[in-house]
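As you look at this complex, bear in mind that one protein chain is not there, while each of the others sits in place.
Letters A, B and C name the chains as they come in the text, with residue numbers starting at 1 for each one.
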Amino acid sequence: MLLSSMQTIATATTGHPLADTAAKFVWLLPALPLLGFVVNGLLSLTAAANIGPADPSAVGHGHDDHSQESTHGAHGAHDDHHVVRHRHAALVSLVGPGVLAASFVLAAAIFMAMRGVEMHVPFISTLFSWMPVGDLHIDAALQLDPLSMVMVLIITGVGTLIHIFSVGYMQDDPGYPRYFAYLNLFVFFMLLLVLGANYPLMFVGWEGVGLCSYLLIGFWFSEQANADAGKKAFIVNRIGDFGFLVAMFLLFSNLGALDFMGIAGSADKLQPGGPLVTTICLFFFLGCAGKSAQLPLYIWLPDAMAGPTPVSALIHAATMVTAGVYLIARSSLLFSMAPVASLTVALVGGVTALFAATIGLKQWDIKKVLAYSTVSQLGYMFVGVGVGAYAAGVFHLMTHAFFKALLFLGSGSVIYAMHAAYHATHSHDDAQDMRNMGGLKQYLPITWVLMWIATLAIAGIPVFSGFFSKDEILSSVFARAHGSPLADAVWLGIPGSALLYFVYALGLAAALLTAIYMTRMMLYTFHGPNRTGEMERNHLKEAPWTMTGPLVVLGVLSAIGGFLNLPEFFTTLIPALPGETLAKWLEPVVGSATARLAGGEGHLPASTEQLLVGVAITIAVAGIVIAVTRLKPAALVKKSESPESVGLEKMLEHKYYVDEAYEKAIVTPTIVVSRAVLWKGIDSGIIDGLMVNGSAMFARAFGWVGSQLQSGQVGTYAWVLVIGAVALLGAFVRAMQ
Amino acid sequence: MITNEFYPLFYTFNFYVFALLALMSSLFFVTRKSPVSAALWLVSTMFALAVLYVMLDAEFIGIMQILVYAGAIMVVFLFVVMLLNLGQPSEFSDIRKNGPRLVAGFLGILLTAELLTLAWSPLDARLLVTTVPPSVATAGAGGIIGPVAGPLFTEYLLAFELTSVLLLVAIIGAVVLAKKRS
Amino acid sequence: MLAEALTLSAVLFAIGVVGVLTRRNAIIVFMCVELMLNAVNLSFVALSRLYGATGQVFVIFVMTVAAAEAAVGLAIIIAIFRHKQTVSLENINVLRG
Partner (left out) sequence: MTDFLNAIHYNIWILPVLLLLPLIGATGLMADAYFGRTTDGMGSSLSRVRGLALTYFVVELVLSLGLWWSVDTSSSTWQAYVSLPWIPLWGARILLGVDGISMLLILLTTILMPLAVLGGWTSIKENAHSYYALLLVLTTGMLGVFMALDLLLFYVMWEVMLVPMYLIIGIWGGQRRLYASIKFFIYTMVGSLLMLVAILYMGFLHPDATTQLPNFSYDYLLHSLALTHVQQLLLFVAFFLAFAVKVPMFPFHTWLPDAHVEAPTAGSVILAAIMLKMGTFGFIRYALPFFPDAAMDPRVRSIVLTLAVIGIVYGALVALVQPDFKKLVAYSSVSHLGFVMLGIFSLNVQSVQGALMVNLSHGISTGALFLLIGMIYERRHTRLIADYGGIAKVMPVFATILTIVTFSSIAVPGTNGFVGEFLVLVGSFRTQPVYALIAATAVIFAAAYLLWAIQRIIFNPLTKPENKGLRDLNWREIGLMAPLVFFIFWMGVYPKPILEKTQAAAERLVQQVEGGATMTAANEGRRK
C-alpha cells in the first residue's frame, strides 16, 4: 500500500519536465543552510564549552570564582565591552554566508530551468515517508512551483545579502558562531516552509522559523528584556500555530489529505462558501495573524526588535513574517471558496495597516518605527491576498522584502555607527533613539541615500518598487468592490461591497500615514542638527564594505523591483516593458483562485484606474510634504531631556496600551488563577489536602479514638467487656422471644 | 439405689441447703475486705458446689472440685496473698465507690435476669439423651470415672493433649514471670 | 433440680461479675473470675444429666485452664507487685495503648 503510493509519486516526478534538471537537487536548497547550522553550532559549542569535572558534586561551586571569571571573560559577556573576536570568526564568516550563497546559486539554476518549461503541475521531490499511519500519509516531500520558486529566490537572495551584512555587523560579538548557526537554521526552516509539499511539512518550517526567531530575538539573552521578547514572540506565535493545527485537523478529517496536491484534488468535497471551508480558512488566518503580526496578535513584532538588527531585517521584515501571506497564497484555492473568510483577511489587514501606521507616527526608537511599519505593510499584503489579488500580495511581499530589508539594514548601519561612537566615548546613551541622532547624512552619506530610496519606495512614489505593488493592491480592492463574489458576500450582516470600500479607505489612510512617519524618521535621523554629542560626533563613520555592499544591492532592487510586475496602465505608457511578469509567472498556482474571486472581467476601466493611480500618488506626495513642512528636526532635544508627551501623543507613544491591556486581561489572570485556584486551591487544597491527606487524617483520627480506649486500666476493660456481654446477651434473649 | 419414699424430699432439702450455702458464701466472698477471708469464703463456696456436683450425679467432678479447686488453686491464691503480705484489709480502698457499685449491681441484676430467662427457656429436645443418667447406667462397668474418661480420651483426645501442653506452658510462664530479675 | 441448679449458676455468675467490677484488688478480682468459672461448671454439670457426659468432660477442661490461668495470672501479679509495690488495678496500666 505504502510502497505503491510511493511509486506513484516517483513516477509522477520522473515524468515531470523538471525531472532531469537542477531541480532534482532541490533537497540541497534547505540542506546547505542546515549544514551551515551544524558547522557553526559545533564551532560555537566547542569554543564556549567549559567541560566540568568528573564528579560535579565533589567540587564546591564558587570556590574558584576568580579563575572562572578570568577564563570566561575571554569570550564572556557582550556587555563588558571587551571586543574580542571569536577565535573561529574567520571560518564562520566563510561558512555562514557561503552556504546561503550556494543555496542561492542553486535556486537561480532551478529558476532558469523552470523558466523553460510549463509549470502547471508542480515538481514534487519525495525524500522519505515521514508519518505513515493508517490512511494518513505525510511525506517529507519538497514542492517546486512558481510560488515557492519566488519565495526561495527572495529568501536565499535577500538572505545572502543580509548574511553578508551580518559578517560586518556581528563579527566582534562573542556569540558570533552561535549567531550564524541560528541564522543558517532559520534559513533552513524558512526554505522548508516554502518548499514543503504538504501542510504538516510547512508547519515544520512554520514552527522552526518561530523557534529561530525566538533564539535570535533572545540572542543577547543576558538582558531580561531580550529574553522576554523572544519568549513573547514564541508564545504569541503559538496562538497562531494553534489555528494552523486546527485548520490542518479539519482538512484531514474532512478531505483525508494534507498535501497540497491531494487537497487540490479533493477540494470539490467542500461546499464553496459553506461554513466548513470558512472555518478552515479562518483558522488558517489565525495562524497567519500570529506569524505575520496582524491584529490582535501583532504585539510580539515590535518587541522582536530586541534581536540584532540584521535579524530584524531578515526574519522580522523580509521573510518569516511574510509566511502568513505565503500561506494564504498557497491555500488560495480554499480561500477563494470562502469569500467571508477572505473578507475577514482583507478587513483585518486593512485595520492593521492603519492601526500600526498610527503607532509608527510617534515612535522614537528607529527600529520600532520600522517594526510598526512592517506590521502596517503586512496588513497591506493581507488586504491583497484577502481580496483575491494573490499575485499582488506576493508582489508586495517581494518589494517589501527589498525595501524593508534595506531600511532595517540601513538602520543597522546607523545603529552600528552610533554604537561605535558611544562605545568609543563610553557613553551609555541609547544608540537607537532618533532623538539622539539627527544630521547623520554627512557622516553616513551612502546609508542616507539608500534609505531615502527605500523610503520613497515604501511611501509609494512612482517608479520605485513600492508604488507598483501598493497601487496594485489598492486598485484590486477597488475593482473587487463591485460585481465580484466578494462584493456579493455578506460579512456579519455588512455587504461585502461596502466593506471593501471601507478597506480601500483604510488603505489610503495608511498610505498617507506611511509617507508621513517614514519621512519623519528620515528627517529626524539624517537631517537637522546633530544631537549625538560633541565627543561622539568625531567617531561617527560609515560602515565597512561588507555592510554597505548589500545595502547598495538592495537599494537597486528597491528602486527597480517594481518592474517585475508592471501594471497595464504603465505598459500602455511605455509599451517596450513587459507587463505583469510576476502575475503571469504565478498564474499556474493562484490563477484559478484569483479568477474565482475577481468575478467577471477583473480589471477596471482604464479611466478609473488612472484616477486611482492619481489619488495614490497625490496621497504619497502629500504625506511627504506634510511631514517635511510640519516637522521641525531642529526643535528636537536629546532623549534624556525630552519632556513627557501628553494626550493622544502619549497614547500613541505607548502603543494604545495594548501590551498593558493584554498583560492585565490575560497574562496576570492566567497566572493568578493558576496559582491561587488551580494549584493552591484545587491541587494542594481539595485533591491533596481534602481527599488524599484528608483520608489519611481520617484514618489517623479513627485510630486515635481507638487508642484512647486502651487506657491500660484492666478495670475499665472489664467494665467494657461486661457491658458488651450484657448487651449482647440481652440482644440474644430478645431475639429468642 | 436408695428407694426411700422420703428420698426426693430429703434430696431436695439438701440441695437447697447447699445451694443456699454456696450463695451465702459467695456473697460473703465478694464483700470481705481482707483477701484472706475472701479466699476462705470462696473455698466454702467451692465445697458447697462440690456437694451439689455429687448430688447432680457428677461424683468425679465433685471430687476434682475439692482436690483441684479448693485444694490446689485456692491454696495457691492464699499462698500468694501471704507471700505478698496482703493478708490485712488493704491500705487502699479495695471496693469502688457507691456509684460504680450501684451500676455494677444493676448490671449484675440485669445479667442474672438474662441468664435466668435463658435458663428457664424450653430445652432443645433434639439434644436430649434418652438414656438414664450416665453415672447410674455405667456404675457397674467403668465406675464413676468411666463416662467422663471415655469421651476425654477418644473424642476430645486432641483437646486433652493440648491442655497438657497449655499446662506446661503455664508452668514455664509462671516460673519465668515470677523469677526475680537479676 | 435442673432449674434450681441453673438458677444458682446464674446468680453465682452474676455475683462473680459484680465482684470483678467492684473490687480493685487484683487477687480478689482473680478469685471472682474463679467464681464465675465455677458457676459455669455448675451449669455444665447440671445439663450433663440431660445432654450426656460431655458436659463433665468440659468441666475438666475448664478446671485445667483455670489452674493454668491461676498459675500464670498469679505469677504476673507477683511480678507487678515487685515492680509497683501494689496490686491495685487502678495503679496498673502497663497495657496502655
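In the analysis below, contacts are C-beta pairs under 8 Å (C-beta built on N, C-alpha and C of every residue); 3 or more make two chains touch, one makes a residue touch a chain.
Fair warning: this is a prediction, and the values are worked out from it, not measured in the lab.
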{"item": "Contact list for the unshown chain, restricted to visible chains", "value": "A"}
{"item": "Candidates A:Ile155, A:Leu245, A:Val387 or A:Ala559 - the one touching the absent chain", "value": "A:Leu245"}
{"item": "Residue of A:Tyr179, A:Phe234, A:Trp364 or A:Tyr524 in touch with the missing chain, whole complex considered", "value": "A:Phe234"}
{"item": "Touch with the omitted chain, as defined above, among A:Gln271, A:Ser592, A:Gln610 or A:Ser674", "value": "A:Ser674"}
{"item": "For subunit A, the residues touching the chain missing from this view", "value": "44-45, 48-59, 61-65, 68-69, 72, 76-77, 128-136, 140, 200, 203-204, 206-208, 211, 214-215, 218, 221-224, 227-228, 230-231, 234-235, 238-239, 241-242, 245-246, 248-250, 252-253, 670-671, 673-675, 678-679, 682-683, 687-688, 691-692, 696"}
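FYI, only the chains that are shown with their structure count from here on.
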{"item": "Mean-CA-position distance for subunit C and subunit A (Å)", "value": "94"}
{"item": "Distance between chain centroids, defined by C-alpha means - subunit A, subunit B (Å)", "value": "102"}
{"item": "Interchain centroid distance [CA atoms averaged], subunit B/subunit C, Å", "value": "9"}
{"item": "Residue numbers of subunit C (touch at least two other chains)", "value": "17, 21, 24"}
{"item": "Multi-chain contact sites of subunit A, meaning residues that touch two or more partners", "value": "722"}
{"item": "In the complex with subunit A, residue positions of subunit C that touch it", "value": "17, 20-21, 24, 26, 29, 89-90, 92-97"}
{"item": "Subunit B residues touching subunit A - in the complex, by the definition given at the top", "value": "107, 110-111, 114-115, 117-118, 121"}
{"item": "In the complex with subunit B, residue positions of subunit C that touch it", "value": "1, 3-19, 21-25, 27-28, 30-32, 34-35, 38, 41-42, 45-46, 48-54, 56-57, 59-61, 63-72, 74-79, 81-82, 86-88"}
